[in-house]
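Pasting in a structure now, in structure tokens, and then I'll have a few things to ask.
A single protein chain has been removed from this complex, and every other one stays in its place.
Moving on to chain A:
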Amino acid sequence: MPQVEFSNIVKRFGRVTVLEDLSLTVQDGEFLVLLGPSGCGKTTLLNMLAGLQDVTEGTITIGGRDVTDLDPKDRGLAMVFQSYALYPTKTVRGNLKFGLSAQKLDRAEIERRVTWAAGLLQIDQLLDRKPAQLSGGQRQRVAIGRALVKNVDVFLFDEPLSNLDAKLRTEMRLEIKRLHQELEKTIVFVTHDQVEAMTMAHRIAVMNGGVIQQIDTPDEIYERPANLFVARFIGSPAMNTLAARIETSGQAIAAIHGPSGVRMDLSDYAFRTPPKHGDTVVVGLRPEHFIVGETAEPTGAVFTLPVRYTEKTGSDVTMFLDNGEKDLISVRFDHKHHHVPITGEAPPVWFPKDRFDVFDAASERRI
């Protein structure tokens, strides 16, 4: 079964090291998303798996077979490219067929697969058109179709949706998800869009600077980010991160934020390695976890800071509180439950006791 395994991959372009000792396993039938900022090496990793770029060091196996030095066409993969990369002089049918006739399949089989893929992607009407005569969404479908007809076990997607408008992107997202559920193939999907990653993935591998920061389920990545990079990268608006000093007294443990003097009660936080009195940490607070107004929940911290400005997006409001530092604290809430404060007002906002994320200030890892 096609489990994809990268072991100790190193990739250098001349003197530039893009990937340093990267290991990653993609389970059979899994939908794995590679997520990371631009230039972190996602495409490079995918191209190496596809055989389009050489691996400097390390091995890649697919279903136990070492494919590190195999030709792209012999790896049993199909890839959907960011720019669609359709063959401009061929019709849609010609685009779908090209890879199949190269495999020397017989005509009936080719015809059957083309019909099947065209039906699945609803491009049956377009088979005799040239790519130039298609809309962006249709081209994207053809690009996916060209991969589907090859009937392989592993599909690679390199930011296939980034050229589409928001509405089409949502549609195609659902469509790809549906295809995955239907076909149960292994998918490696590259994106720098966290919504895509969160909605589609079984697991997400968050990359930065050629290093995998964390690989986990979307929930786990959101709830328990392994380090500050992941914490700040996932979530919108981004997580607030406050540098604070640990204070312990008996059983109680708290973090004090210097500039505002706010005390954050970490007694309920599940420390992996409990910090000592006086340690410096970074406490993460997601904007959407704040509670504005009165609450019955056990609160871990209360902020009464002046509002700098507010932003309204539909039913949500994000307000930015001045905590005496350069970065404002963003707080998101539903304006049905509380009136929108005006600038300068200092409404009390609460943070639940069990929602903190705490990171070591030096190593930036979760503690």
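Going forward, contacts are C-beta pairs under 8 Å (C-beta built on N, C-alpha and C of every residue); 3 or more make two chains touch, one makes a residue touch a chain; residues count from 1.
One rule holds in what follows: contacts and distances are computed from a predicted model.
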Name of the absent chain as recorded in UniProt (options "Isoquinoline 1-oxidoreductase beta subunit", "Glucose/mannose transport system permease protein", "Anti-sigma regulatory factor" or "Carbon monoxide dehydrogenase"): "Glucose/mannose transport system permease protein"
Residue of A:D74, A:E311 or A:D354 in touch with the missing chain, whole complex considered: A:D74
Residue of A:Y87, A:F271 or A:Y309 in touch with the missing chain, whole complex considered: A:Y87
Candidates A:V4, A:L24 or A:A50 - the one touching the absent chain: A:A50
Residues belonging to chain A that touch the chain removed from view: 47, 50-52, 71-74, 77-79, 81-83, 85-90, 98-99, 102, 146, 150
